[in-house]
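Quick notes on the structure that follows.
With one protein chain removed, the remaining protein chains of the complex are shown where they sit.
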Amino acid sequence: MSALAWQIAQILLVAVLAPLATGYVRFVKARLNGRRGAPPWQPYRDLLRLLKKEAIVAPSASWLFRAAPYVTFAAVWLAACVVPTFTTAIALAPSADLIALVALLGLARFWTALAGMDVGTAFGGIGSSREMLIASLAEPAMLMMTFSLSLVAGTTQPAQIAAFILGGDIGVEVSLGLALAALVMVAIAENGRIPIDNPATHLELTMVHEAMVLEYSGRHLAMMEAAAMLRLTLFMALISCLFFPWGMALPGDGPAAVAVGLAAFLAKVAALATALAVFETMIAKMRVFRYADFLGGALLLGLLATIFLYVSEAV
Amino acid sequence: MLIAAPLLALPVLALFAVLARRAAWSHAVVYGGAFLAAVALLAGGLDRLGGGGPTALTLPFGLPWLHAHFRVDNLSALFLVIVNIAAAAASVFAVGYGPHLPDQRRVTPFFPLFLFGMNAVLVADDAFMFLVSWEFMSLSSWLLVLSDHTRPETRKAAMVYLTMAVFGTFCLLPAFGLLAGAGGDFTFDAMRMKELAPASAFLVVLLALLGAGSKAGLVPLHAWLPLAHPAAPSHVSALMSGVMTKVALYGLIRILFDLHGEIGWQWGAVLMVVGGVTAVLGVLYAVMQDDLKVLLAYSTVENIGVVVIGLGLALAFKAGGEPALAALALVAGLYHALNHSVFKSLLFLGAGAVMSATGERSLGALGGLLKRLPWTGATFLVGAAAISALPPLNGFVSEWLILQSLFKGPTLPHWAMKFGVPVVGALLALAAALAAACFVRAYGVAFLGRPRTAAAAEADGNAVTLGMRLSLAALAALCVWLGAAPVTMTNALSEVVRPLTGIEVPVSADLGWPWLSPAGPSSGSYSGTILVAMGLLLCGLAVMLVHRLGTRALRVSDAWDCGHAEDIPQTQYTGHSFAQPMRRAFGATVFRARESVDMPEPGDDAPARHVVSMIDPVWDGLYRSLGRLVDFLADQVNRMQFLTVRRYLLMMFATLVIWLLVVAVRQQL
Amino acid sequence: MILPGPDNPLFWILGIPLAAALLLAVLPWWRVAAWLNVAASGATFAAALPLFRARPEATQLFFIDDFNIYLVALTAFVGMTTAVFSAAYIARESAAARLGDGHLRFYHSMYQAFLFTMLLALVANNTGVMWVAVEAATLTTVLMVSLYRTREAIEAAWKYFILCSVGIGLALFGTTLVYLAAQPVMGGGADAMAWTLLVERAGAFQPDLLNLAFVFVLVGYGTKVGLAPLHAWLPDAHAEGPTPISAVLSGLLLNVALYALLRFKMIISANPNTLEPGPMMIVMGLSSLLLAGFMLYRRGDIKRLFAYSSIEHMGVITFAFGMGGALANFAGLMHMTMHSLTKSAIFFAVGVISQNAGTKNIADIRGLTASHPVLGWAFVVAVLAIAGLPPMGVFMSEFLVVASTFARQPLLAVPLVVGLLLAFGALLSRLQGMAFGEPRSSVVPHGTPSALSTILVHVPLWAHLALVVVAGLYLPEPLTRWFQTVARLLG
Partner (left out) sequence: MGQISYEVAHLLGATMLMAGFGLLYQRRLYAVLNTFAFQALALAAAAAWQAHVQHAPHLYVTAGIALVFKGMLVPFALHWLVERLGIHRSVDTALSIGWTMIVGVVLVALSILLVLPVTANAAALTRESLAVAMSVVLLGMLMMITRRNAVTQVVGFMALENGLLLAAVSAKGMPLVVEISVAFSVLIAMTLFGIFFFRIRERFDTLDLQYLETYRGDRQ
């Protein structure tokens, strides 16, 4: 029964936390750039404002255009619900594993990309097309990472992997490091961060995610934005769950351990967000057609992570 | 009875179609009859799948000393189900679709025959009847491809198709010959009993792979598929792509898992690599296509690759002494076969609906159809999502199962497998991701955006009749059902694979019915049912929240498009432009894709052109060179037609003298 | 030497065509002659049927066994159906003034004479009589090949004549050698040429002499069978003569020549010390198959196309007999029968097609299924049948040949399969070009077909096709038994 309670708590937590995490990243970046920046809770205000605004829909748009924000948001939300954050004892844990997670993100992307094409503008098409290219390499990279983790831990369930790593008899593995690197690269790409995409850009020819949602406004845009924020949080949760699960509560743990887990999770998110901000500040955006190299690299790292397992086994 | 009677009814229908070809209502009768027969066969298959041992029947024709053997076991029953789901849907669809064809009289007689051929392959229990049905299936579908015979490209497609089909038969035929041995007992029972010499065993697998692979469309034997499948009328394309390729896989499974005794793990590796390459190449081709049906055909190639990865994995596990994992991989492959038949039929029928409404099948001529064809658009979306392996639809479940079993691959003791499996896994993942790109492109360009031509703008929603809509909706519902509640089907599948792997695999036993947990609950589990429920819940929650917190006001106004919005629909992204990043990233190496801009001199008012050149490595490297070789040799040999009588006499004389010398030499020895 | 009396079916089988030939030679009205031709062929077929009930005693001259019984029936049957087709064909040729009355009188007489010689070759128990009959068959057809008197026809006839005469000469030498081998054992005289006796005693013959004899017989009768590289006469003789003659040449004469060859092979096989004749037949069969496979790609003349297809099939059959063994021999016998029925059906169709199109040029024939649906589809079925697609009969024999070869000699099966595929590709591309696409609009047919002549073509055509389809799935039990007996004898 507690699993259900924790699950509900997580559902609410990720939804509430997501804008804050994004706001925090922006905040740190602004500070690093020497600006004052908006406060970290600014995204809440933005979203609320958008919700209150009238939504504008082009005449050429179909029902899909209006449904996509909700579907996208729900898919990402669902994905974020199944990644253990503060405890592995959540009710949905056995219902979706890492593969399903990748696919849920794919579902969100599928709808967003379609929505980008629905109005029939050039920019929407550009965004969708590039997004799908990125995904076509990012997804395999993430699956390869899953593969290596499943070889280490014997499972694809994030909760089980976290438990396995917490179990401790693992030591430092080269392949885990490679897998982490792959996941980070994928995370950067999937969230449209520099060097793949610039979330703040409005220079048309360089944007990817923003181009897809270009035609959205009002509550639709709010949903899309919220989904993006949620996705960022999701990846942070994923990285911390799979590679830094320390502090996370396990099934059977009491509320005290869960409280510790929650604190640890918030700390991890803060740390990752800071790291992201620092990284983005230091690096420049890539040309569109170098994405393939970047993500191909991620895919290769994922593959290497798997193969290194045998190397270390053989040694 | 449930199987024999409808099977025999199909040729009768064909005869009726010939006799009543002038009657306007004849097609409705034929397709209606085909529908009933398919439903009966489907019921028969499901019934058999429900339980009981195999039923066998021997009839006094076929090879005289052998007679014709028929048998329905679980594997046949499963494929009967696969075939006849699509067949029933296609028949219903065809009632409304048929009149849109240029010459329906060239379709109705062969459609039931095609169904007959496919079903007969599944129930055949000796090599002769198997091959007769197999060829019959090819033959009838060849005629269906040729129904639009006045177009030269159709004839070329048909030509390549049947030649490849016969090539396949000539591979399977010797494989059966080897399995039967010199004694010539061609019943499958005798083959199961037989021990093969190592060389023969090797050859059998190779030939089976070539024979069934060419029919299924494995790279590099796939070349006919994207030519022939699109050339046929859409309801036939649906069957060819969705179902006939499955019949080919049935043949492969029947030989590799049932008739053949022991197969080395190396063949599993070969199958996996071939499958992986097929999957990636297939989808890469698909993502570049402009013709909707060609795109779908190439996507079939991809999916066959995916299934074959599963089969290869199962072989490797079986040989490696891991029957439980072999069963899992086989279940995964079979489930994907089933799923693909459902959503590929759906997509092809959708393409048919688009064609009947617009008369176009080129992506460049479509656009904005979702508004004009809501039924087709919605169901096609389901199909596109399913084929892109998105949860909670069926395509995802089978890909998930395949990945799960793939992740267990490194438990095999062979180093080649340990290193190879991750690579295949990467190929599979790449294919899946590209498939999503491919179908976002296809759906986005055809159904979304603004109409690119008048034909698309004036798409006639009434052309998609009730029957067509029903058939599309039924298949779409099936996609959802097979995705959301996969357990009933996977349990049936584990019954199917039990005799083939010798072990039962309780795909969902550990956690209860909503979850699939193929290799134990701690190894990975998935629940489509719960995800659907949760997804709907969260979606509803989001909608509720938004509407509570925000306004519901909505205004229809011009598109923003960064201020560049223009009325000309040509400013939209096209299929070609959508594919450009993919073409640059992958096509440059695989297809040697080159882009060049042809910019006229200043003062020249010719339009600038952007030219893309691509080379199909398989077609050019293999088929064209083979064609050239045949041409060259034919030219050389043809000289013998124009010699003088004296030279012909010389040939005769030389033959005589050579044989005399041979005899002289052999007598001395 | 006892000739059969009227109570013996052989009397009628041989007597009817012989008498008809003589009668037709003097009958001046070709319309009557055409019907008489049909009637005589029908009567011959009817006379052949009692053989199934009771076989006459074997004499030194004639005999009926499991091997020739069905060949006699087949020959009489195809002779009859071709005569029916011929009536339609000739009527249109005559109407188009392509053949004169004198030619036609000669034609009908020779047709019956040809049937007579073939039946004689089949029922002859004496190897010498068989030889004479095959030679006479050559002579009767040579003149018919040159019937149109075009330069191509005369050239074809000349080549046919020279090559087959030399071939037949070599066959005689082989026959003499067999006699010489038998003579020390059997003491000379007619006994030493009677096949039934030869086969019984062959074990005691001098094996080396038999080897030598087989080489001559193979090259000799092989020429007549059309085995490459002895085939040169065949395509042109088929292409330039009247189409009914092409039908019987392909459907019957090749079989008869092969039959002669096989009779000798049985003698050789009956002697345990001879060299295996199989490899020679395999080589000749494969070379025919491959040669024809390539040749088919360059054919522009519809009749020559199918003539090469006959070479291909004779190659397959010879290969099958060369492989030997119960399965392959059975397949060979089956293939002989099926090829005969199918190929003659194809020539029936081709005859009408080229009359309709006014040309034999493949490139000028288009869209048959659209312009002449019934004929066009019959043609499609027939060509698919000859290309070896099920459910037609050729598939069954090809199935057996390929499967059994692979089980025994996988390496030999590779060229076999390559050849079959090559031939298939060529035939298919030609078939698609002719049967599908937009029909040609600017076609000047040779004469217009009457309703009767259309029926006269379609009845034999569809009858053959029906037989071929049925046989592809179901062989009557006695036929199977005969095939199996013969297959055993062939070793």
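Here the chain labels run A, B and C in written order, and each chain numbers its own residues starting at 1.
One rule holds in what follows: a residue touches a chain if its C-beta (ideal position, glycine included) is under 8 Å from a C-beta of that chain, and two chains touch if they have at least 3 such contacts.
Not measured: the values here are computed from a predicted model.
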item: Touch partners, limited to displayed chains, of the chain removed from view; value: B, C
item: Touching the absent chain when the full complex is considered, from C:Asp101, C:Glu152 or C:Glu438; value: C:Glu152
item: Sole residue of C:Val38, C:Leu51 or C:Ala239 that reaches the chain not shown, by the stated touch rule; value: C:Ala239
item: Touching residues on chain C - with respect to the absent chain; value: 126, 128-129, 131-132, 135-136, 139, 142, 149, 151-152, 154-158, 161-162, 165-166, 169-170, 172-173, 176-177, 179-180, 183-184, 187-190, 192-193, 206, 208-209, 211-212, 235-236, 239-240, 298-301, 304
item: Chain B residues that touch the omitted chain in the full complex; value: 641-646, 649-650, 652-653, 656-657, 660-661, 663-664, 667
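Just so we're on the same page, only the chains that are shown with their structure count from here on.
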item: Two chains sharing the most contacts, counting C-beta pairs only; value: A-B
item: Maximum centroid distance from chain C, chain identifier (CA atoms); value: A
item: Geometric centre distance via CA averages, chain C-chain B, whole Å; value: 43
item: Where chain A and chain C are represented by their mean Cα positions, the distance between them in whole Å; value: 77
item: Chain A - residues contacting chain B, complex; value: 11, 48, 50-60, 62-64, 70-71, 73-75, 77-78, 81, 92, 94-97, 99-100, 103-104, 106-107, 109-110, 113-114, 116-126, 128-130, 132-133, 135-140, 143-144, 146-147, 150-151, 154-157, 160, 204, 214-215, 217-219, 222-223, 288-289, 291-292, 299, 302-303, 306-307, 309-310
item: Of chain B, residues touching chain C in the complex; value: 60-65, 68, 127-128, 131-132, 135-136, 139, 146, 149-150, 152, 155, 158-159, 162-163, 166-167, 170, 173-174, 176-178, 180-182, 184, 186, 203, 630-631, 633-638, 640-641, 643, 645, 648-649, 651-652, 654-656, 659-660, 662-663, 666-667
item: Complex interface listing, chain C residues touching chain B; value: 158-159, 162-163, 166-167, 170, 208, 211-212, 215-216, 218-219, 223, 229-230, 232-233, 235, 275, 280, 291, 294-295, 297-298, 325-327, 367, 369-370, 384, 387-391, 395-396, 399-400, 402-408, 410, 413, 417, 420-422, 424-425, 428-429, 432-433, 436-438, 472-475, 477, 480, 484
